[in-house]
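All protein chains but one are shown at their positions in the complex.
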Amino acid sequence: MKYAFFPGCAVHASAKEYGMSCKAISKVLGIELIEIPEWNCCGSIDAIYAHNPVLSISLSARNLSLAEKMGTDVITLCSACFFTLSRANKLMHEDPKLKGQVDNVLGNLKLNYNGEIKVRHFLDVLLNDVGLEKISENVKVPLKELRVAPYYGCLLVRPPEIANFDEPEHPTSMDKLMEVLGATNVNYLDKTRCCGASLIVTKERIALEMTKNLLLTAKNAEADCIVTACPMCHFNLDAMQKDVESTFDVDINLPVLYITQVIGIAFGLNVKELGLNRNCVSPMKLLSKLKI
Amino acid sequence: MPREQLRIGVYICHCGGNISDTVDVERVREHIAKLKNVEIAKTYEYVCSNPGQEMIRNDIKKHKLNRIIIAACSPRMHLDTFRQTIETAGLNPYLLEITNLREQCSWVHDDKENATIKATALIHGAVERARNLEPLKPDFLPVKKEVLVIGGGIAGIMTSIELADKGFNVYLVEKEPTIGGHMAQLSKTFPTLDCSQCILTPKMVYVSRHPNIKIFDMAEPISLEGSPGNYKVLIRVKPRFVDKTSCTSCGECAKICPVKKPSKFEEGLLQEKAIYLPFKQAIPNAYVIDKDHCLFLNKGVCRLCERVCKGKAIDFEQKEDIIELNVGAIVVCTGYKQLNVSPFTQYSYGLHPDIITNLQFERLMLQGIHRPSNGKPPRKVAFVLCVGSRSNSDGCAAHCCKIGCMNAIKHSLLLEKAIPDADPWIFYTDVRAHGKGYEEFYSKAREHNVKFIRGRVAEVIPNGDNILVRAEDTLLGMTVEEEFDLVVLSPALLPNTDTSKLAQMLGIDLGPNGFLLERHHKLRPVDSKREGIFMAGCALGPKDIRETTMEAMSTASKVATFLAKGKVTLSPEVAYVLPKKCDGCGVCVEHCPAKAIQIVSSKATIDAISCLGCGVCVPKCPKEAIDLKNCTNEQLMAQIRGVCEENGAAPKIIAFLEKTTAYGSADLAGQSRRSYISNVRIVGVPSTGRVGIKHLLYAFAAGADGIILIEGDDSPFTEEKLREHMIQLKKELGKFGVKSLRLVSTTTTLPQYEKVVNLFETFTERISKIGPIPKEKRAEIMKKLKLEGGSQS
Partner (left out) sequence: MKPKQFQKIVSEVRDQSFTEEVQKLRGGENILDCIQCGVCSGSCPARFAMDFSPMQIIKMIHLGMRDQVLSSSTIWICASCYTCATRCPRGIDIPMFMSALKNIAIKNGFASDDEIKPKFHKSFTEIIRKYGRMHEPELKMKLMRKSDLRELYQNAVLAFRLWRKGKVKLLAPRMDQLSHISEIFEDLLEKQEEEASK
């Protein structure tokens, strides 16, 4: 299993542990992720797109054309990159005029894009290419005691014409993975309710309120941790958790783990290797509950 | 047969200025009066008025006229009127020709000079055609007095009763083991709150006892042949495995049957055995074995029911049966089905036992209202309207379910009555309360403090034992997030399963939302496009019981009128074979869209009953052995010659329009006063497939510079066939050195007159650029045509 890998800006900066844990479990599962050399910003959901859609799509297209040269589909870890690259792919497919404009830009860089590859999220690969069976075979430490709240958020599962490996309202892909690892999924509302990550810089207070609601529902469902598959969600839920607590004067202290970290734990991988020390809300208590 | 002396009368109508303001009718009259055989040419203020008709009748008698031409409004308006006029004066009605001076001339042209010349040309064409008209007599066929009613819901039941009471024999075919349809499942009915079964079951019993009605249950029609008044239908009857006459419905069999399955009648809320009675008052009132669940029928073991049945009613030997019915008319009452809500996952249907549909709620009311999850009475209940209705998303319905709003109000009131502290909330998009007594019913709900939230529900989420509903109260601009004990969804109503298959088999049309299509939305609301096939109830679109019943009654009346005539009139405008010329090659057979032609002892024979009169076969015959009555080759050629005669605006374009839809579309352009260039002269034909290469060449020889063919998009001469026809025609034109660019075709629906007019204009422009056909060329074509076998003209 070999793929062109688009890490995205966050994974190179604030979400290093996502990339680390992803690499670690990929090794166990025999997934080969080859980073697209000289990749650039995915194109942004809104910041560049709102101002100049063709510019945003051209930025996406450059990445896609580099990946196409590698002859495989593109894998992303970030829901936002997943959306942006897929949107560009879809729009270029549907709108020949746009495709022409982008072709011109790429042409100047001596690149071209035939539109033959797909953009996929790593979660999709885990579920549909690797398969639950293979993952369960590698479980060394079943997460028997662990109560998890899988959090899907927005663009991982929506809109259905772009994100189509799971179901937009009642997604199950992470739940299924958690079950295979032996964990218990808690029943909580709003698995797919947006956490407001895209507003965290510009409308902090609003984003924090959205995040708070989510954290509290998960906590009230007695989850030991939240599991996510997106660095944006993770930043909001984990790094900003302290701010949520101080802004609204609530006590939450709920660890937020990347799905790749949780899988890594079950595979018996080393805490450092999975970057667990980098999570802002410390997962150490949780690990000790698992006797790690 | 030696021809009588021709004496033609021409009447040109002013139409109170509608025509005469644009067309100089006096000048036209003078010109036409000079034509050969024209005995009389008159103008008149309103030819269609009583004195106008009287004048014609008198002239016929006085001047021994034997051909009449009316140059007035479209034949679609008054063809029948004037046919009657001349018939009462002793003339065969087919010796009449109508020229359309209003919709296709005065109303669409501003240029008076050219409109006047065009009017003259059109009448000239009519005069030429009239010389060749022949008297025709329609044929009659006796009709069968039996009626087939498909579907035994309230629509089918009421139609059957009305017809049977009038003395007709009715076959009522129902695919389920019992009649009754959806109404049998309902608790009380809005807006009167009377009990559904109490009003329905007496009608079911009445049907079952009526000497004129025969019910076929577990039966479906599978094929149709024949023609209006004489249909032959095959019905497939599935085995019930229980003999209806011996079964006393004692239920001993079901007691012992070891297999359980969800009950369809109870909408899956209760279980029943593999041998079951759909419901207590089912008609026929006999048990039935579910073939898919019975142990014996699937695994070959059991037969317990057979052992306990005292009446020896169980019969595993029953086989599927095919029955042939001969009927005069058919009524389709196949009703509706509800949208399957599961794929619309924001409603979480199937994820919590207390999220149900409104039909399930009907059953809960009858079972004693309770929450399916725990059997306890629900207190707070959400009614979620417009689920999958009024939407353009995939798999949803664009239309309104029409009953959802009233039904939710009914359910709220019933709930409050059953549970005093109940708290019903209705989430609506718009409350639709248009029927008799509906607004009052809505008021009553408000008086009972039913909560109305104006906003379509965003999501329904199971939350532990309860269910969370999220919506915006759009009147307040506030979010509503409430927990409920029970959530009731109102799914869209869709045409019943297999409606489209059935429609195809019967040769009737579906509308854009998949329901059956009426002939005319307002004036023929229960007629299908096919004569002798009618419709009623929800098969036509969602509606309540009252409206369904009203439709059933009007349908019954329409059927009775149709059958009471005792005969169907067969149009004499059909194709016929000249056996001497026919060599039985069979080319015509494959082209006939009605499959009306057969080769019998190496000659083509045409079944006049099936023939649609489209004339597609005529130009296809290599031996010119077929012709079409009232649009013979002679008549058509003559008309073309006449129409081409007068010189008006150049270039000269002849448009052959299929005479129902395409011609009607051009009329509509007139009615909308959509003015266009006067170069185009329209000739109505039964279908554009009637127009062969000889007609085209003849038109070019006679002065046309370009030719347009327009077919109605609902014609049996389909777009596909028109395309093939065009390829052929263009190839032939090439052989005669005529540019294929001079011929164009399209299809149209009635309202698409813009498309028609645009084609007129762009094509005329194109021909202007190409330029006229030189005189010598025309002469050359004419010469070749004559050489080729002048038999045609």
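In this document, chain identifiers A and B correspond to the written order of the chains, with residue numbering beginning at 1 in each.
In this text, a contact is a pair of C-beta atoms (placed from the backbone, for glycine too) under 8 Å apart; a residue touches a chain by one contact, two chains touch by 3 or more.
Note that this is a predicted model, so its numbers are computed, not measured.
Remark: the omitted chain is touched by one listed residue; of B:234, B:458 or B:505 this is B:458.
Although one chain is not displayed, its contacts with subunit A can still be listed: residues 9-10, 12-16, 38, 40-41, 44-55, 58-59, 62, 104-105, 108-109, 153-155, 158-160, 168-169, 192-194, 196-199, 201-203, 206-207, 209-210, 239, 242-243, 277-280.
Residues of subunit B in touch with the missing chain: 346, 386, 390-393, 396, 429, 454-459, 470-474, 477, 479-480.
Following the convention adopted for this analysis, only the chains that are shown with their structure count from here on.
Between subunit A and subunit B, the centres computed from C-alpha atoms are 54 Å apart. The residues of subunit A lying in touch with subunit B in their complex are 167-170, 187, 189. Residues 345-346, 348, 351, 459, 461, 463-464, 468 of subunit B touch subunit A in their complex.
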